[in-house]
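Omission of a single protein chain aside, the complex is shown with its protein chains in their original locations.
For chain A:
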Amino acid sequence: MKMSTKGLQLTAVAALLAVTAACGSNGGNDAAGTASQGAAASPAASGSADSAGEKPTLRRLTVWQDQDPNTYPVAQMLEEKTGYKVKYDTLPQDKAADKLNLLMASGEAYDTVHYAADMALYSDYAQKGALTDLTPLIEQYGPNIKKAISQQSMDALKIDGKLYALPSMLTYKVGSSILIRTDWLDKVDMDMPTTTEELKAVLKAFKEQDPGGHGDQDVPLTMNGDNAFLDSIVGAFGMPNTWNDVDGELVPRLLDPSYKDYVGYMADLYKEGLIDNQFVVNKGATTKEKFSSGQAGAIVIHWADIPSIDEALKKNEPNATFAYVGALKGPGGEAGFSGNAGFDRLTFIPKASKHPEDAIKWIDATLEAETFKELAVGEEGVHYTVENGAFMPILPIFNDERNLANNYMSGTDEANYPLYWQARVHKNPVMFEAFDQLNNQQPDEVKISNPLGLAPYMPNYAKYNQQLETMVADYTIKLIAGADSLSGLDAFQAKYKAAGEEASAKEINDWYATAAK
C-alpha cells in the first residue's frame, strides 16, 4: 500500500465505480442498499417524521473552493434563513468527477450534490437509478422552486419524463476571443480587424513595424500548444464548436469540409512568423506572460482572466490598451463564437439521501426570492449598491463574503439572477468592459450555441471523446507548425474514424435528429 499505488491513480478509482456500482444497484450491499431503501420508503413514511421532529442536519457535497465551505459567510446566512444546519463537503479540484463517481457508487448519504452541469454524468446517474425523482417532491414542497426555475429549464433536464436535478442557469454566452493591443493598432495606423484577411494584415504590420519596441522578442499573436483552435478564427471557418452542424448532421472539426481551410490559414500565419514561433511548447501561463509583459500583440483569452493580465500589463506598459476582436468573417462569410449552451451547474438529490424531503424544503427555502437575492449578492449597502439598475459590488467585502456564493445555489432565480450575477463582473471595470464587448455588443447570430451543450449521456462519445479531442489537437498543432502536411489528411481521418469517431457520430446524430425537432 505504499508507492506502488500512486501509479495506478484514479483510473483504478474509476474502475472501482464499476464494481461498487454493481454492488449498489442490486441492493445487496449494506451501505448503498439500506440508504436507497430508506429513500424509497421515505415518501410515505417520513412525512410525519419530518413535521414532528426537528430539522435534521443536511449533508451537501459541492465543488471545490479555497475557503472552508462550512465557515464561509453564505453558509451561516443560509442557516439563519432556512433553519437547516448543513454540513458541506467539497470535491477535489482535480479529478472531481472520479471522486464523485466513487461517492455515488459507494452510496454516501448526501442530501444534495452540487456539480458542474455535466449532462453525460447526470443522465448516466439518472439511468442507473442513483438519483431521486424531484417532480413529486417539488409538487409538494417546492412553491419557490416552481416560481424560480422556468418550465423550459426543467423540461430540458427531464430524463424519461422524470426530473432528477435542478439547474443553475448559464449567465453568459461567450467566453473568449482574441484580445488585441489597441495601442499597437494605433501605432501601425490600422483599424480593428473584422475579417481573417484583415487580421492577417494587422499581424503582419505588428511584425514589420514592431509597435511593441522589443524587436525580435515581440510576437504578433501568441498561442499555446494545448489550444489548436483559436476562438473567433475557427468560427470564421464555420467551426466554432467541436461538433458543428454541416447540412443537418453534426460533424467534428477534423471531418469538417472547412478544416483544410482553417489549417491552411493558420499554417500560413505561422510560416510568415505571425504566430509565436514557440507556440507548440507554450502553456497557457506562457502566453499570458508574453501578453502581460508587453511582448505579444494579441492573445486568445477568457474575459474572466483579464483582471490579472490587466494589472500586470499596466505595470509593465502603463500606456497599453486592449480590446477584443469581434467575430471575424472568414473567406466564406461565416463568423461566430462558441456559445455556451445548457446549464452551468446541476444540483441533485442522490437516492442514498436520508432526508430527500428536507433537502427539497431546504432548496425551496434558498430559492425564496429575497433569500436568493441575499445569497447571490448580499445586503444592499453592505455588499452591493444599485446604480442605474445595475448591481455594483462593494469591495472588498463582496469578494470576501459573496465570491463563492454560486457554490451554495441549488438552482437559480432565473428572472433575476443574470442581473445579480453581473455584480461579479463589475468587480473589475476592465473585465466588465471585455465581458460587455463579447456578450452584449456582439450580435446574437454570431453566438453559436454548442449543439452538444444539452446532449445526454452517450456511451461511445463519453468513452472516446477525450481521446479523439487529443488526437485532433495534436494533429492540428503539427499541421500548423508545418511538421506534417495536409496530404496525409485522408489517412488520418480514416484513423480518426476508426478510433471511435464513427461510433460517436452515430450516437450523436441519432440524438441530434430527435433533438433538432
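What we mean here is this: contacts are C-beta pairs under 8 Å (C-beta built on N, C-alpha and C of every residue); 3 or more make two chains touch, one makes a residue touch a chain; residues count from 1.
Definition applied: contacts and distances are computed from a predicted model.
Only one of "2-oxoisovalerate dehydrogenase subunit beta", "histidine kinase", "ATP synthase subunit a" or "Carbohydrate ABC transporter permease" fits the UniProt record of the hidden chain, and that name is "Carbohydrate ABC transporter permease". Shown as candidates are A:Leu121, A:Ala267, A:Leu404 or A:Val472; the residue that touches the absent chain is A:Leu404. Per the touch definition above, the residue from A:Thr286, A:Thr321, A:Asn416 or A:Ser449 contacting the chain not shown is A:Thr286. Considering the full assembly, A:His302 is the residue among A:Lys162, A:His302 or A:Lys497 that touches the omitted chain. Mapped onto chain A, the footprint of the missing chain covers residues 1-2, 4-6, 8-9, 12-13, 15-16, 19-20, 31, 61, 64-71, 87-90, 92-94, 99, 102-103, 106, 108, 116, 171-172, 175-176, 226-227, 231, 284-286, 288-290, 292-294, 300-305, 307-309, 311-316, 344, 403-404, 406, 424-425, 427.
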